[in-house]
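Only a single protein chain was left out; the remaining protein chains are all shown in position.
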Amino acid sequence: MSGNTFGKLFTVTTFGESHGIALGCIVDGCPPGLELSEADLQIDLDRRKPGTSKYATQRREDDEVQILSGVFEGKTTGTSIGLLIRNKDQKSKDYSEIKDKFRPAHADYTYHQKYGVRDYRGGGRSSARETAMRVAAGAIAKKYLKQRFGIEVRGYVSQIGDIKPTSFDWDAVPQNPFFCPDQSVVPQMEALIDQLRRDGSSIGAKVTVVATGMMPGLGEPIFDRLDAELAHALMSINAVKGVEIGAGFDVVTQRGEQHRDELTPDGFESNNAGGILGGISSGQDIIAHIALKPTSSLRIPGKSIDTDGNPVEVVTLGRHDPCVGVRATPIAEAMMALVLMDHALRHRGQNADVETHTPQLAGSARIKEQE
Amino acid sequence: MSGNTFGKLFTVTTFGESHGIALGCIVDGCPPGLELSEADLQIDLDRRKPGTSKYATQRREDDEVQILSGVFEGKTTGTSIGLLIRNKDQKSKDYSEIKDKFRPAHADYTYHQKYGVRDYRGGGRSSARETAMRVAAGAIAKKYLKQRFGIEVRGYVSQIGDIKPTSFDWDAVPQNPFFCPDQSVVPQMEALIDQLRRDGSSIGAKVTVVATGMMPGLGEPIFDRLDAELAHALMSINAVKGVEIGAGFDVVTQRGEQHRDELTPDGFESNNAGGILGGISSGQDIIAHIALKPTSSLRIPGKSIDTDGNPVEVVTLGRHDPCVGVRATPIAEAMMALVLMDHALRHRGQNADVETHTPQLAGSARIKEQE
Amino acid sequence: MSGNTFGKLFTVTTFGESHGIALGCIVDGCPPGLELSEADLQIDLDRRKPGTSKYATQRREDDEVQILSGVFEGKTTGTSIGLLIRNKDQKSKDYSEIKDKFRPAHADYTYHQKYGVRDYRGGGRSSARETAMRVAAGAIAKKYLKQRFGIEVRGYVSQIGDIKPTSFDWDAVPQNPFFCPDQSVVPQMEALIDQLRRDGSSIGAKVTVVATGMMPGLGEPIFDRLDAELAHALMSINAVKGVEIGAGFDVVTQRGEQHRDELTPDGFESNNAGGILGGISSGQDIIAHIALKPTSSLRIPGKSIDTDGNPVEVVTLGRHDPCVGVRATPIAEAMMALVLMDHALRHRGQNADVETHTPQLAGSARIKEQE
Partner (left out) sequence: MSGNTFGKLFTVTTFGESHGIALGCIVDGCPPGLELSEADLQIDLDRRKPGTSKYATQRREDDEVQILSGVFEGKTTGTSIGLLIRNKDQKSKDYSEIKDKFRPAHADYTYHQKYGVRDYRGGGRSSARETAMRVAAGAIAKKYLKQRFGIEVRGYVSQIGDIKPTSFDWDAVPQNPFFCPDQSVVPQMEALIDQLRRDGSSIGAKVTVVATGMMPGLGEPIFDRLDAELAHALMSINAVKGVEIGAGFDVVTQRGEQHRDELTPDGFESNNAGGILGGISSGQDIIAHIALKPTSSLRIPGKSIDTDGNPVEVVTLGRHDPCVGVRATPIAEAMMALVLMDHALRHRGQNADVETHTPQLAGSARIKEQE
């Protein structure tokens, strides 16, 4: 478990390099009896896939996933599920340019110093291509959460550079290549990306993920609080530099009477908490925001050093994605789903017999942005 | 390991309720031969302790820690270290007021729904009192990191409400009750806290933690990236609602050429990454920011329900802390130290034999705020 | 988790040296709502305690356990349970004799070579005194298993040297100091122990542990098979050198038609499997046997070396236990209970919704010895 495994009861272990033979993962601990086929996984893989619009990188990754085990006669059996995606786009490219140089703000230097060796082809293990397996595994979690508990996990892009949605409509999200909940700002986003592409530059983004249909009780104090596990899961996504739950950094300037989400028999009156109190889900919507840095694969030359320590200049030619944050939406959904799934199983492991006469609060007050 | 254990090789497992008999923890995996005494732990415990100034809660917690095992003739032996703090301040208070009500924005409702039962005395396990053991355990990690690797972990308050430091001096931090690196804004902070105390209100805060003297190589892709583990650790602290690494949410509006920290033979030219690339430490300073919500223990009445689902009003009388974020500084240091310690051991477990002729970059460019 | 934690959902983490200040443990993941008091734990602690008969070591260990957390108003709350036993019998003895010598067949040499330092007082962490906390934690598991599932875990001594029970009666077990199910061989055992004590020698033993009232389904293939986890748990007890499930080493000479436990609508017709098939409990009694080595604390001089590598002679004077295997009975019960408890929670975490129309086989055929 040197870092390639996530989860405790519902676990995901992955392997694979960007330009290696294949990517794969093992999903362990899935409850038996869930109907599952490749088609269930392919939907989200296709949402993550680059090359689907001109606003993302043009690299073709077919991302065709195969289920190798753990499913029999169309249903999960409770044994480990092996997933595989063959890499088709392994051009016999010349990597001599990149081989002995460290691209700034990439993992080249740190992998080299940690392991003494690195697969430099396309970033190797540090490439975002790795996230394909998270999305595939997350799709299993999503399906189970929906069918068994009615929990739905969805994400959207809440900011690209300075551009934010001005209205909110879940239905708009799948209708534009930016996962944007406000169709009216899409032209601005298009213009920005076009400009960045021309400049050989890139921009950061903010993505929001929401789980609706929650029940109270998920999350384990002290260290495995639901918010802590979500922070872990979301910060582990390539390029993420910040995670907020609910009101996030806005709490710094809030007063207590403003922040506290009051309870009434009709439900919570607000959701500054983002659906988590004391590390345990309250039944309100779970809301998380993540900040994604602008990619450093730029046509604008940057300073760096080579493996001998000499100064060099680095330029990234060829296809690249001016805003990697956009594609992170299905990945962030997958990571939230994995956390909720794991904790749903952990919760019933310990607390299956708990009964209380206290009603579960109805309704799920949301934060402003979504109203 | 239902959530009360943190770490993989250097692990901390804790127990204890706010008004129970004692708090305790077991630190496992500590390398042998480290000189260790209660005094080493007491320093940080005293920094966290409430009642040390009028700007924090007046509750007296002596927080006197005892080492019960794992240390022999003044040195760690490599076996598990048992730590204990007896609770002295267990007033035979009347809790009937709080027993059947859920305080808004506290963990009362969620603990009740998860476990069907809760120790309602002073918040029980969900009380921030629990963090005393994190600080004690973190002090062991801090000492080892310093002695063995020259790594130092320090924190400061970077914002209270709207008040931010305007200059930066590590030496100022211990000289005021706000862990503020700028003595000139301390009077404003005092005035704010005084006003909040009079209002029976509270305010949020932002705390920054920095590790200096780092070496490259700590952190394990994919899921146990150093930043992901830090996010986990820091988000697990009571009241934290956001975590940033390096430039954090500022990256949303940054362009790639602005964000990337260029490398030269003399070191990195900036530190937007916060010292972590691809989930692995680069040798630059590790920088993390956290947002802490305003406490909901207020004298201003709030709406809630009782265990039968009926509407009630909740008021918190007695001593309370208008800005819990302040005391979080040593806790955040402790959590960062625990992550670094664990990963220092994990790194040498796998990569003890790695050698590279590439020089480790000198210097450690910091983000603006600290310059 | 450097080895001092056991279990995955129901976990036990321990600390403490033989002659240190205290022993302690943290039990995490206990379901809430279980009635629990010190008295529940003390029963088994007293069964393990030395000094209760002249056939075990005369050292007085009061083993008075205190519950420090996780229990409120007489019931578990679902939070971590802290347990503590103060060491009362810490004579300011002179250990200079043992300090620089390695006792043969003790852990002195290996602790020294692993950690470079050791607490030599009474064996320190390697002393069997450590097992007190296992027994305390196991008592919690036992109580839950009994109340919630009707599972009962009991053990007995099935051999001391060449002496074996010739008949079997559970009721006899608590009626003699040897946990022997056959009162008629007790005089032989007494005579053997008396002779060994006079000789300053010791003898090995075999202990059998049985879980009755089992349900099918516990255990997780592939690596966390129930039998594999039991082997781990039981082999981790001091002095254990062998573990058998069901027919154990007798299977080497069995034929397939003899070994296979045939199924009929009335139940299994035999129990060579020891209640586990494919790593999963079948609902039959779980049966495990362990071999315990003769202690090496002898009055008969033995050869060894000192910390400088020079040859020395070692003799153990003072109180000692000629057959440590006897006291292992409640410890072995505790370890089996911990495994079953952990797997009961894990099983319902993953498989809470499983339903099958296949009847669970009644009856629980036992192996010969118990008939």
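We just call them A, B and C in the order they show up, numbering each chain from 1.
Convention: a residue touches a chain if its C-beta (ideal position, glycine included) is under 8 Å from a C-beta of that chain, and two chains touch if they have at least 3 such contacts.
Treat the numbers as computed from the prediction; the structure is a model and nothing was measured.
Asker: If the full complex is used, which shown chains touch the chain that is missing here?
Answerer: Hidden chain, whole complex, touched shown chains: A, B, C.
Asker: Of the residues C:35, C:97, C:194 or C:262, I need the one that contacts the missing chain.
Answerer: Only one listed residue reaches the unshown chain, and that is C:262.
Asker: Can you work out which residue in C:45, C:136, C:153 or C:203 touches the chain that's missing from view?
Answerer: Residue touching the chain left out of view: C:203.
Asker: Of the residues A:16, A:248 or A:302, I need the one that contacts the missing chain.
Answerer: A:16
Asker: May I ask you to list the residues on subunit C that touch the chain which is not drawn?
Answerer: Per the touch rule, subunit C residues meeting the hidden chain are 1-6, 8, 14, 102, 104-107, 109-116, 125-126, 130, 159-162, 196, 201-206, 216-217, 219-225, 227-236, 240-265, 269, 272-274, 276-283, 291-298, 300, 302-305, 307-311, 325, 346-347, 350-351, 354-361.
Asker: Considering the whole complex rather than only what is displayed, give the residues of subunit A touching the chain that is not shown.
Answerer: Residues touching the hidden chain, for subunit A, are 1-5, 7-11, 13-17, 20-24, 26, 28-29, 32-33, 66, 68-70, 72, 75, 77-82, 84, 114-119, 124-125.
Asker: Contacts of subunit B with the missing chain: which residues?
Answerer: 8-9, 29-33, 78-79, 148, 221, 345-346, 348-354
Rule of thumb we're sticking to: only the chains that are shown with their structure count from here on.
Asker: On C-alpha atoms only, rotate subunit B onto subunit C and read off the angle in steps of 5 degrees.
Answerer: 180
Asker: Where the centre means the average of the CA atoms, what chain is farthest from subunit C?
Answerer: Measuring from the centre of subunit C, the most distant chain centre belongs to A.
Asker: Would you mind pulling out the distance in Å between where the CA atoms of subunit A average out and where those of subunit B do?
Answerer: Centre separation, subunit A to subunit B: 25 Å.
Asker: Give the residues of subunit A touching no fewer than two other chains, as numbers and ranges.
Answerer: 8, 221, 346, 350-351, 354
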